[in-house]
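The other protein chains are all here in position, but one chain of the complex has been omitted.
For reference, chains read A and B in written order, and residue numbers begin at 1 within each chain.
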Amino acid sequence: MRPYLKSQGLNVVLVGNFNPAIFHPSWFSVNGLIPQQEADKAQIQIVHPDAAFFAIDWLEVNVLRERFQIATGQEAYFEPLRDLVVGIFELLSHTPLQHMGVNRNFHFGLESDRKLRLLCNRLAPEKNWQSILPNTDMTSLIVRGSRKDELPGFVGVKIEPSAVVRPGIFVEVNDHYDFTDANKASLLSPRISEILTNRWTESLLRSLTIAEAVTALESEDASQ
Amino acid sequence: MTLDPAERPRKIALRYFLDIPPNHDKEGGVNVQDPNASSEPSSEPLRFRSKDGIVLFPPKSAQAQDDFIAIQKWEGYVSHLGEDTFEATLVCLKGEGPDQYAEIFFEDVSDDDRALISIGAVFYWTIGYLEKPSGQRLRASLIRFRRLPVWTRRELANAEIRAKELESLFDAE
Partner (left out) sequence: MPNEQLSFPAVDEMEVSLFGPGYGESVVIHIGNNLWILIDSCLNPNTKQPAGLEYLLHLGVDIQRSVRLVVVTHWHDDHVRGLGAVFRECASACLVLSQALKNHEFFKLLTLYEPPHTIKSSGVDEFVEIFKIIENCNKLDRRSTPYKWAIMDRLVYQEEIFLPTGNMVASAYTLSPSDASILHAQKAFSNLLPEKYQPKKRIQSRGQNHFAVALWIEVNSHIILLGSDLENTGQPDTGWSAVVDNSYIISGKRARVFKVPHHGSQSGHENRVWTECLHDNTLAALSPFNRGLTPLPTETDLQRIASLTSNAYITAPTSPRRHRFSNRVVRDTVAQVTKSIWNANHGWGQIRLRCKILESGNCWDVQLYGSAHSINN
């Protein structure tokens, strides 16, 4: 049985300077970013000058002074989530921003524990650790590589045994963009719009390709 | 306990603080990093220190999300409005087949989104399975219209300036 996709999620994280008090569901609906009904039914944990956390049925919003995160676990809402980020930072175009991550995560079910061990062993070979530490198991691995486009940043991959499907593997791909060299933070909103609009498909395809390549390592035929 | 709204966030913060073991912000203490949490480099456990010095550790959302497994997904744009349907071009984002041209029933659009149906409006149509946290699996079709901020005075003014630049470019020839 080949690895099967059990669930996936997507989040966009921005690092910069935010005012969490703004991010109340009613602000979203008043600005036409979500329907009034969704705003009315939002589960608000806190909206405070230091933090804002709320959820609607398909979305979680978490905002701190230095960090903005918006996440969904439903693939049907990936593009609406993207539009929401674009819309928010069109309205807040002068928000200073330093980094952006478009992060997609996958939980793949595997045929057996043996396949899981095979995959983990391929990523972090036990034999390399035998003389250092006996009976090792990979519980988490993070690698980082260069971007293939001209944008500053990197692509990171995190791999762990899945906590959602057992036996299974969790893969998260962090498509990271670095804006710290930008001369003017206020010019970043259109830049973010451009990345999220014109490079969106490419980013999603990249993360899927990476995730599938990782899961292919569970195959007996995969090269070492 | 009834709280004055202005006081509410601070008092909630205090309650959370008291609920948490004293070494909660040490790595060796409570496992604040959930398994399979984001590896985003700037990601830290969802806690922070406010200017009042109180560390808040908001609980995770109590509502587990449904999973939507998409089989087919299109981005569409409306080109014509009929009596009970609207016509749209569908550009394939996931799944099979070339671009489509379809007449879609209004009733398959949610009440909230129906007001957004107009010529030129953009939407996403996803077909797949919805998996509830209970494990129940349902066939699902979701049409969601795109929402963006409306045109602002500033955007229109900037376009006016740029249009004049282009006029100068071509008038100079």
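The definition used in the following text is that a contact is a pair of C-beta atoms (placed from the backbone, for glycine too) under 8 Å apart; a residue touches a chain by one contact, two chains touch by 3 or more.
From a predicted model like this one, the values you see are computed outputs, not experimental measurements.
Engineer: Which listed residue (A:Ile46, A:Val86, A:Leu204 or A:Leu217) would be found touching the missing chain in the intact complex?
Structural biologist: Missing-chain contact among the listed residues: A:Val86.
Engineer: In the full complex, which bits of chain B touch the chain not displayed? Write them out.
Structural biologist: With respect to the unshown chain, the touching residues of chain B are 71-72, 77, 79-80, 84-85, 87, 89-90, 95-105, 108, 116, 118-122, 125, 127-129, 139, 141, 143, 148-153, 155-156, 158-160, 162-164, 166-167, 169-170, 173.
Operating definition for what follows: only the chains that are shown with their structure count from here on.
Engineer: Can you compute the centre-to-centre distance for chain A and chain B, using the mean CA position of each chain? Integer Å is fine.
Structural biologist: 13
Engineer: Mind listing the chain B positions that touch chain A in their complex?
Structural biologist: Within the complex, chain B contacts chain A at residues 9, 12-13, 34-36, 38-44, 46, 48, 50-51, 56, 58-59, 61-63, 65-70, 73, 75, 93, 110-113, 124, 126, 128, 131, 140, 142, 144, 146-150.
Engineer: Give the list of chain A residues in touch with chain B in this complex.
Structural biologist: Residue positions touching the partner: 5-8, 11, 13, 15, 31-38, 43, 45-51, 53, 55, 57-58, 60, 62, 64-67, 69, 72-77, 79-80, 83-84, 86-87, 90-91, 99, 101, 103, 105, 107, 142, 156, 158, 160, 162-164, 170, 172, 174, 176, 201.
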